[in-house]
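Left out: one protein chain. Kept in place: all the others.
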Amino acid sequence: MAETTYIDAIRRALGEEMDRDASVFLMGQDIAAFGGPFRASRGLFEKHGRLRVINTPLMESGAVGAALGAALVGKRPVLEMQFADFVSCGFNQIVNNVAKTYYRWETPVPMVIRLPFGGGSGAGPFHSQSPEAWFAHTPGLCVVAPSTPRDALGMLKAAIRDPNPVIFLEHRFLYRREKEELPAGDLLTPLGRANIVREGTDVTILSWSWTLHESLAAAAELAREGVSVEVIDLRTLTPLDEDTIFTSVRKTSKVLIVHEATVTAGFGAELAARIADQCFEWLDGPVRRVAYADRPSPYNKKLEQSLLPGRERITAALRKLARY
Amino acid sequence: MAETTYIDAIRRALGEEMDRDASVFLMGQDIAAFGGPFRASRGLFEKHGRLRVINTPLMESGAVGAALGAALVGKRPVLEMQFADFVSCGFNQIVNNVAKTYYRWETPVPMVIRLPFGGGSGAGPFHSQSPEAWFAHTPGLCVVAPSTPRDALGMLKAAIRDPNPVIFLEHRFLYRREKEELPAGDLLTPLGRANIVREGTDVTILSWSWTLHESLAAAAELAREGVSVEVIDLRTLTPLDEDTIFTSVRKTSKVLIVHEATVTAGFGAELAARIADQCFEWLDGPVRRVAYADRPSPYNKKLEQSLLPGRERITAALRKLARY
Amino acid sequence: MVVSTHSKPPPPPTAVLADTDPRVLRRAHFFMRLSRAWDSRFEAMARVGRIGRWYSAVGNECTTVGTALALGANDSLSTVHRDLGAVLTTYLDPTRLAPALFEDGDQTAWDVLRPPPQALLDTLANQVFGRRGGFTRGVDRSFHYGLIKPEWGIRHVGMISHLGAMIPVAAGLALANVQDGTDRAVLGFIGEGATSQGDFHEALNLAGVMKLPLILVVENNRYAFSTPLSEQYACEKLSDRAPGYGIAGETVDGLDFDAVHAAMNRAIERARTGYGATLLECMLPRMRGHAEGDGSYEMIPAAEREEYLKQDPLVRFEASLLARGHADQQRVERVTATARDIIEDAVERALLTEEPSLAEATRPVFAPGEVATAFARQSTEVTGG
Partner (left out) sequence: MVVSTHSKPPPPPTAVLADTDPRVLRRAHFFMRLSRAWDSRFEAMARVGRIGRWYSAVGNECTTVGTALALGANDSLSTVHRDLGAVLTTYLDPTRLAPALFEDGDQTAWDVLRPPPQALLDTLANQVFGRRGGFTRGVDRSFHYGLIKPEWGIRHVGMISHLGAMIPVAAGLALANVQDGTDRAVLGFIGEGATSQGDFHEALNLAGVMKLPLILVVENNRYAFSTPLSEQYACEKLSDRAPGYGIAGETVDGLDFDAVHAAMNRAIERARTGYGATLLECMLPRMRGHAEGDGSYEMIPAAEREEYLKQDPLVRFEASLLARGHADQQRVERVTATARDIIEDAVERALLTEEPSLAEATRPVFAPGEVATAFARQSTEVTGG
């Protein structure tokens, strides 16, 4: 069986859901005949036409608002931000309009906003950001960040079917680098469920998306040094799967949180806070974070690499924590 | 000597800095002859004219961008958002343009964005929000939230003089409720310095703005019960005064974080994370938070009150923590 | 009126209705009076501090009612803070609400679809007070709710406070209509102040490009809070922005019912027949301040204020009814009294209803499903709450 890349899994999810449900449609800049800069929608315009694969003008706020309008009357828009960094231009629509509608009106807002995010490719301060914490802090949004083609497929399908707004973070660095064999059929990954990717007994790593892979590499390194690391892929950030996280932390008694977003008030802080509250009695060491320094992402690749929370920094932090 | 309210302290700071430095100017909606909905600029238009007290059209993004342009060539704009909730409409300009300029260009951006924020007055989901965490997560912004007229005056003056963008959070509920006698003269409060408002030995409370006052009330209550609570007013959230915080937590060994913003990924999470990392060995109890439930702010006053992290909830949390 | 020739469509329908149908005028009169009666009651309560804030729609009635009356079942409505007239017009079957005022043939097919008017009016009154019986059961206020009931022919989207933000949403409602292949249109309202927001631009540009069946009515009452239009925009007419979006634009006297209604009918016709969007600016008198008692009214020069008070659209409308023989003085008084009684009753009943249940505060932020279930499982639901 051929391997499916992360981006192909995204395309498969879009295609399958559009086939399954006529109310699903795509919106975004350059997504129609061009298929988007990452070609996530390649072929779908030809198949479904201009009313279901809609090229918008160069706007974000208006596009989010229009998607909300359509969702209110029964459509299921899937909106692509060309890069996650541009979502800040549609911020108000997301945090004040989309996120608050169900609580206020009890009208469901089935809507997915796809955010190709993250660094590692030398794309500079405006094409490398990880904006999940802003949305995790906004009640009413489900924030997800799958790390594998399998979960990209299963979670995008689940997100499209869910009656709530989902912020869907796809790491650009994984698009063509991650591949795996995927069976046919209607594959779904439940939202709100973390995944224990590697079992271990000495330290728990909590991570998601690109840094999950770096964390796995670091865990493998530590295994060679005799330290058993449990690695959890959060997959969904809000709402958080506390059961899985707390059970693991209570077992290993040590936790390292790894994410690519800048450290201060990143989502790692929330994980640390819940653990410091709910797992206090089980902790045998400080709750540590490996994350991006509080800086914009520099353009030069070497500069960028020096800030990215990659396997070396994770390994070093793990070693320290294991010895603690 | 007459007492100065919080809002009068704001107006005094604006007036003094405009007198002192001709490059300081004000922008905002309805701030000129009308003086703004809270009358923060009353009288300043008459004194300084239409080029230094500028009524803008009904826009936020364009206003932030224009302020940035003026700041780049040596002006010191002070921009009033009519309500903090509307800052989301200027979000991109703040997080991508204003915040990143100095790191990228090494050109200072002296600029203050005043945000009248917070709930407690039954103003509903769009006039009650506490947006500090979004900005605390954005490298390049200084985020401050004074709780007293004295600090409102001193920090606004310091913010206007600082060569960096400052997000200045003023709690609407305090505007006319907090008053104190203020001496004449050039009063400045340093940015980046927390304030130990009440000394204690058993538990540390970390808070700011309106909840600081509620925390003090709760601390007084606990004192009657024989529990000694230290209360720290953060005043500046980023950059954080860790010395003051860590020293206190290491002394009391217990910490309660109190803020009005919704709990998940609020700035309290960052405090908890730093403490769980840097004060782990000193902690004698879980790091607890009292904050707003992850909900929009309901309109009805009783509903709103039931969610606000007021003195009763703080007192209850303190009692539990003290007994821990 | 200007229409884009960018994509070279045939000229849009421009036929002006010669004279408005008397049945429409009867409805209009009733709804304008109903809207005014509501405002009078709430302004009085605001004056004595019985309610916190009130945004008066006095002066807007001819525009809100004159445009909304052109809608049909399952057209959509998007309102902001001075559009009570459009809400009442869209929700209520007047022939059941005030049968004595209407003739047998006055009931429309849509009226029959609509639910009993009294119940809907009561819900609206409860909504405005933030009571248990309102659409949002106390969670949000006044016109901050949506009522999407295709089975009633009603698709109404209320506002968030962030002005301008609902214009793209209205465009999205129109987009859904295009996707569904219906001829249904969308009527949206916005103040002249909010036209300065970027969302106004992004939405109208989208409407132009996609030829969306959207009619955006600008209620130009010459002030935004304290800001006069000279500090808000520098064009001659806001409809001058229409050519920049390749959509139709008109500016009409918002006190002239026939002009408003005819312009709206032209716009609806364009929307239904694929000619796309219209920007319809209605010039209104600023008869009240921004919100009652907030000091903004005093910012308007006294002479100007007096001028505006003289331009009361109801006075003009009733004079024209009488002049054209569509009503006599007695009917005018009867409509006024009936409207007042209906509103008084609804308000009194609403004032007697219960406060919302405290449980509403923590009601779900997510619609039922996987996400909602996961949300409820979290510890922050307990400790942070």
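Every chain is named by a letter (A, B and C) in the order it is written, and numbering of its residues begins at 1.
Here, contacts are C-beta pairs under 8 Å (C-beta built on N, C-alpha and C of every residue); 3 or more make two chains touch, one makes a residue touch a chain.
No experiment lies behind these values; they were computed from the predicted model shown.
Participant: What shown chains come into contact with the chain that's not displayed?
Facilitator: Contacts of the omitted chain with visible chains: A, B, C.
Participant: In the full complex, which of B:A33, B:A66 or B:A217 touches the chain missing from this view?
Facilitator: The one listed residue touching the chain not shown is B:A66.
Participant: From the list C:V209, C:M299, C:L322 or C:L358, pick the residue that touches the absent chain.
Facilitator: C:V209
Participant: Looking at B:L240, B:V255, B:A269 or B:I314, which makes contact with the chain not pictured?
Facilitator: The single option touching the absent chain is B:L240.
Participant: Check each of C:A46, C:L84, C:L147 or C:I247 against the chain that is not shown and name the one that touches it.
Facilitator: C:I247
Participant: Name, in rising order, the residues on chain C that touch the hidden chain in the full complex.
Facilitator: Where chain C meets the chain not shown: residues 4-7, 196-202, 205, 208-209, 211, 230-236, 238, 240-241, 243-247, 276.
Participant: Spell out the interface residues on chain B facing the chain that's missing from view.
Facilitator: These residues of chain B touch the chain that is not shown: 25, 51-52, 54, 56-57, 59, 61-75, 92-93, 96-97, 99-109, 139-140, 142, 158, 162-164, 166, 190-193, 236, 238-243, 274, 277-278.
Participant: Determine and list the chain A residues touching the chain excluded from the picture.
Facilitator: 29-30, 33-34, 37, 55, 57-59, 61-62, 82-83, 85-86, 88-89, 122, 124-127, 262-264, 288-296, 298-300, 302-304, 306-307
Keep in mind that, in the parts below, only the chains that are shown with their structure count from here on.
Participant: Using mean Cα positions as chain centres, tell me which chain lies farthest from chain A.
Facilitator: Result for the farthest chain: C.
Participant: Can you check how far apart chain A and chain C are, centre to centre, with Cα atoms defining each centre and the answer in Å?
Facilitator: Distance between chain centres, rounded to whole Å: 40 Å.
Participant: If you average the CA atoms of chain B and of chain C, how many Å lie between those two points?
Facilitator: Centre-to-centre distance between chain B and chain C: 37 Å.
Participant: Report, in whole Å, the distance between the mean C-alpha point of chain A and the mean C-alpha point of chain B.
Facilitator: Distance between chain centres, rounded to whole Å: 30 Å.
Participant: Among the residues of chain B, pick out those that touch two or more other chains and give their numbers.
Facilitator: If we look for residues of chain B contacting two or more partner chains, we find 85, 88-89, 125-126, 262, 264, 288-289, 294-296.
Participant: Of all the residues in chain C, which ones touch at least 2 other chains?
Facilitator: As it turns out, chain C has residues touching two or more other chains at 136, 139-140, 144, 160, 162, 165, 198, 365, 375, 380, 383.
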